[in-house]
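Every protein chain of the complex appears in place save one, which is left out.
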Amino acid sequence: MKDMTEGYTTADGRRIGPVLMEMKNITLRFGGVKAITDISFDIREGEIRAIIGPNGAGKSSMLNVISGFYVPQEGEVWFKGYRRGPMRPYQVARLGISRTFQNIALFDGMSVLDNIMTGRLTLMKSGLLNQALWWGRAEREETEHREKVEKIIDFLEIQAIRKTPVGRLPYGLKKRVELARALAAEPKLLLLDEPMAGMNVEEKEDMSRFILDVNDEFGTTIVLIEHDMGVVMDLSDRVVVMDYGKKIGDGTPDEVRSNPDVINAYLGVAHD
Amino acid sequence: MFYREAGDFKTSYADDSQTFPIRFDRLRYYAVVAVAFGVIPFVINDYWANAVFVPFLIYAIAAIGLNILTGYCGQVSLGTGGFMAVGAYACYKLMTAFPEVSILIHVLLAGGITAMVGVLFGLPSLRIKGFYLAVATLAAQFFLVWLFNKVPWFYNYSASGQISAPERTILGHPVTGAATTASAKYLFCLVILFALAWLARNLTRGTVGRKWMAIRDMDIAAEIIGVNPLTTKLSAFAISSFYIGVAGALFFAVYLGAAEVGEAFGIQKSFLILFMIIIGGLGSIFGSFAGAAFMVLMPVLLKNILVGQFGWATDLAAHVELMIVGALIVIFLIAEPHGMAQLWRLAKEKLRLWPFPH
Amino acid sequence: MPDQLLYATEAALNGLMAGVLYSLVALGFVLIFKASGIFNYAQGVLALFAALTLVGFQNGQVPFAHLINAVFGTDLHHFGWQLPALVAIVLTAGVMVALAIVIERYVLKHLVNQPPIILFMATIGMAYFLEGFGDIMWGADIKKLDVGLPQGLNETIDAVTFEAFGYGFFIDNLDIVASVVAALLVISLTLFSQYSKQGRALRAVADDHQAALSVGISLRFIWVLVWSIAGFVALVAGIMWGSKSGVQFSLSLIALKALPVLMLGGFTSIPGAIVGGLIIGMGEKLFEFFIGPMIGGATENWFAYVLALLFLVFRPQGLFGEKIIERV
Amino acid sequence: MLDAAKTESLLEVNNIEVIYNHVILVLKGVSLSVPKGGITALLGGNGAGKTTTLKAISNLLHSERGEVTKGSIIYRGERVQDMSPADLVKKGVIQVMEGRHCFGHLTVEDNLLTGAYTRTDREVAKDLEMVYHYFPRLKERRKSQAGYTSGGEQQMVAIGRALMSRPETILLDEPSMGLAPQLVEQIFEIVRAVNEKEGVTFLLAEQNTNVALRYAHYGYILENGRVVMDGPAADLRENPDVKEFYLGMSDKGRKSFRDVRSYRRRKRWLA
Partner (left out) sequence: VPNLSYRTGPYAPGGIPYADGFNDYFTLLNERDGGIGGEKVVNPECETAYNTEKGVECYEATKGSGALVYNPLSTGITYQLIPKVSADGIPLYTPGYGRTSAANGKIFEWVFNYPANYWDGASVAIKYLLDQNGGDLSGKRIALVYHNSAYGKEPIRTLQELSKKHGYELIEIPVDHPGQEQKSQWLQIRRDKPDYVLMWGWGVMNAVAIQEAANIRYPMENFIGIWWSGSENDVLPVGDGANGYKSLAMHGTGMDYPVYGDLKTYVYDTGKASGAGDQVGSVLYSRGMYAALVISEAIRKAQELAGHSAITAAELRNGFEALEITEARMAELGLPNFGQPFAASCADHGGPGHALIQQWDAAAKKWNLITGFIAPDDEVLTPLVMEDSAAFAAENAIAERCN
């Protein structure tokens, strides 16, 4: 076993750091429905951590717990070595956690560019008056941030639709814009909820490439929920498997793949 | 083919976030401004000023204000009339208490006071959403009107509760009171509108505007990506109320000259301004102008046509006018739910493609 | 009982009754909101229009007399008949159905899938139109509406309470009738929307127009149905309010009294409209009665809203409204 | 296996053009023919126009400010373009919309029952049991509001709802989206079962080309608003371009998503 406290280096030479976030004994209920039951796992710096499980297992709920939208009835969330107290989601975002959503949550009334710019809101500082007069800091800031955003736009290859209102985009491009918005915040931890749903193989390949590049270039830690086992197994370093709100497996893709519980509950047949 | 935007030739991002990125648009804008400042003041008469231009300018301010709240931040408000009343009464109290201070300052202060009141009534928006909020803002509407009607301090204990604007001057020209000339009224309102529209434009194209729009389009997602709903919504309420307060102050002091709160700032006003922004286009400054122009001009026009041209009896004309206004609103909404601003955009899109469709 | 308590009870009872009258208007709102997510501002004008039409039929007024006379120089006013109330009511109900069909055909149909605020504005446009139309059709003068409902002090209650407390309570007969009618309406409408196939379809339409279309729900039919029912409810409200105050433009402003009721009860709940009405009616009457004189009176307009607002802060969807789904 | 050439075609789409908002031309002449009792797949990348095609058929375009400006849509020999979606459902064509579109405030069960809105027979309860049999997860959640169920559960509701109307033809828009792998197989098994047992015709838009081509009889590939290729599913599966770009197979079998990092441009059939 590798040294798990201080991190390790993967086979392809990426550096995985110490634990960034730790979920301890999380339980989340909605009235009578137990969405998550006593789940613990950790996320290491720089790794791609996948969460898989059948529909309704509680994966998205887990992301919502991480991003502060759901408050679990029991359990603790530790981030960067500190216990995270009760926080509103926007405060969590300011810690450097950003995400995409399963049911696309873009701002339909805005252009692609503006949507991505909203990702940088937590980083922009100019005041109301400044903005109103469009002087000095406001204008400078706008230009600076615009440059950064343009880099992301280039990176995700969505230059052509920069000014299109997002409402008109097809599903797959929306997902890409959502990723761009999340990236624009320059997060430490990026949460992706089914980023490849509704894409064909080629588009999935593109998306995989983006995810890997983000992880590589910026060292961003990524939590990924995905139903395409090919993608999960190829991309992730470690996988948590949930079923009916419980954790039924946790480990490297290979370990998970051969876990009989997982095969039984989720995979159906052994995937290669 | 004069409408050209072949490709994106901007070389800097600052250029790209200009208000009018297309040259032709920019020219047209300069032309409009030139006419508004350089021609109209010299030809305007009492009728045009009082029946058309001054109300249009003032309503445009109010419409921009409401558009910030409703069009940009997504919080539907039916309390506009009440907030205009706050502006009007604040202005009245200031004018009578500090006669030596410039009316311009009074108007702005009145806006400031309205902003504070707006924030107060904006607090419930943190929990209440959609139509529930819209109806809840009626509480502000009715309460404020009642307050100004009931507390004699607000109307300086006058016998009937009416307030009348005393004469005040700017640079020696009266801008309120009976002696005001048409062009003074017009210019005073125009200058304020111009400045406020410019500020609104700046606010809406930058960070603040994006926060508002994010809240409008999907408040939960906005909060998760780091928008603080409290400050964002309240800032929208504050700024919107500021505009509406200024509009209320001008409405009373410059336009009407005397006002009775229930009549001048009743719920009808709230609806009227809401109409303006919806017909004009939610989330568009240009739309606020277009909507205000439409709602001010149309009844005047209809009346002049029906009564003046066709010689109908006034009551018949008034009823037909109501029907036509109602029908036009519906027709407009059916033709283009996103308002005149969108119609304009689509027209431009078509023009740009012209003469090759698609 | 001490006097104050007696007065309070009387005020509260009357408040409850007034609340029922508000509820009658609110019911129309709820129906339409439930069925299509449309916040129908025209409900008040609908009530006015229904009442005008009813009076017109009853008195044999010539519709559009004013216009006809103006155009043809004739002097028409009345057909010279008097219809029995029941016949007039049935005819008016027919007119309301026709109106529903027209509204669907020329307005709603073209606004499928639009954001709620657009639909709301369209109903305001319709309100303007109907107002002008009603005036042209029947004239803007004040009219007396009498379909034979009892009005005024209820002797029995007065006598009984006088026996018991030494102070006779004032309860208006009209209010009693209104309460009975409202109860019947609420029960039947609740049954309809809870237990019929159409009821389920209504709620589906409110949630998602497109999806409703995709499963084969005919928006057309649903809307005509609901607007007809709402028109009928408006007729009932129009009769009650018209008997009270005569029929003329101001009748349409009762919509404003229904809004806080709606807000408090929840936009989507039929029983909510009644409960909301009762609470609002009682609250505002008691407030006006006891606190009003201290702060200058005429508090009813805003108090109802403030009361509703307070409730909303604790339950943003109103007492019985459907929870607003917040998920990502 | 069905032979497309021999069976009569139930639905004919002839050279349709679709314009949104009067300016955005999305479909530029799409023709399809859906054979009776077959499963036809509509494939293509993001924004190719699959959803638009399906909506054009089921007449749901109107509510999105889109319209069919050219061409015709014939169902059982009858022009259906000007019919209301409700009438079309009565004729037996129902669409499962992309992105689930459940009635959020209704319970799962009520959602399913709305599917039976157009039916007048007495076997609704039986079909409800059938849907619950297909999707046991829904039975567990039958009393909860659909708005609060998970993404996959909503997808099941949407499909189940369509089945409840006992349609003759189902237009399925991305049924596999967001479903767990074994459920994807299961859904396609259901599609096949319903198709074979009850003779229901399917037209399905799918991104998951792999599965879609395994279950479909015939396929169309759409790109940029045009049909660029069509043929029996088996043939398409063997086509090298389809293999590479839609199935993610290279000569050496499936390649890892980790390895596709280098920049690479998709081959276009149309420039």
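Should a chain be cited, it is by its letter among A, B, C and D, assigned in written order, with residues numbered from 1 in that chain.
The criterion applied here is as follows: a residue touches a chain if its C-beta (ideal position, glycine included) is under 8 Å from a C-beta of that chain, and two chains touch if they have at least 3 such contacts.
Since the structure is predicted, the reported quantities are computational estimates derived from the model, not experimental observations.
Put simply, the missing chain touches B, C once the whole complex is considered.
In the complete complex, the hidden chain is touched by one of B:90, B:184 or B:256, namely B:256. In the full complex, chain B contacts the hidden chain through residues 45-47, 50-51, 55, 96, 146, 149, 158-162, 164, 166-167, 177-179, 255-260, 262-264, 266, 268, 299-300, 303-304, 307, 313-315, 317-319, 322. Even with one chain removed from view, chain C keeps its contact list with that chain: residues 7, 10-11, 14-15, 17-18, 21, 65-66, 69, 73, 75, 77, 132, 135, 139-146, 151-153, 170, 172, 241, 244-246, 248-251, 253-254, 257, 284-285, 288-289, 292-293, 296-298, 300-301.
The definition used in the following text is that only the chains that are shown with their structure count from here on.
Measuring from the averaged C-alpha position of chain B to that of chain C gives a distance of 32 Å.
The distance from the centre of chain A to the centre of chain B, with each centre set as the mean of the Cα atoms, comes to 42 Å. The residues of chain C that reach two or more other chains are 327-328, listed in rising order. Within chain D, residues 148 each touch two or more of the remaining chains.
Viewed as a contact network, the protein chains are fully connected, with every chain touching every other.
Remark: chain B residues 70, 76, 124, 127-132, 134-136, 138-139, 142-143, 145-146, 149-151, 220-221, 224, 267, 271, 274-275, 278, 282, 312-313, 315-316, 318-330, 333-334, 337 touch chain C in the complex.
Chain B contributes residues 346, 349-350, 353, 358 to its touches with chain D in the complex. Here chain D touches chain B in the complex through residues 19, 21-23, 25, going by the rule given at the top.
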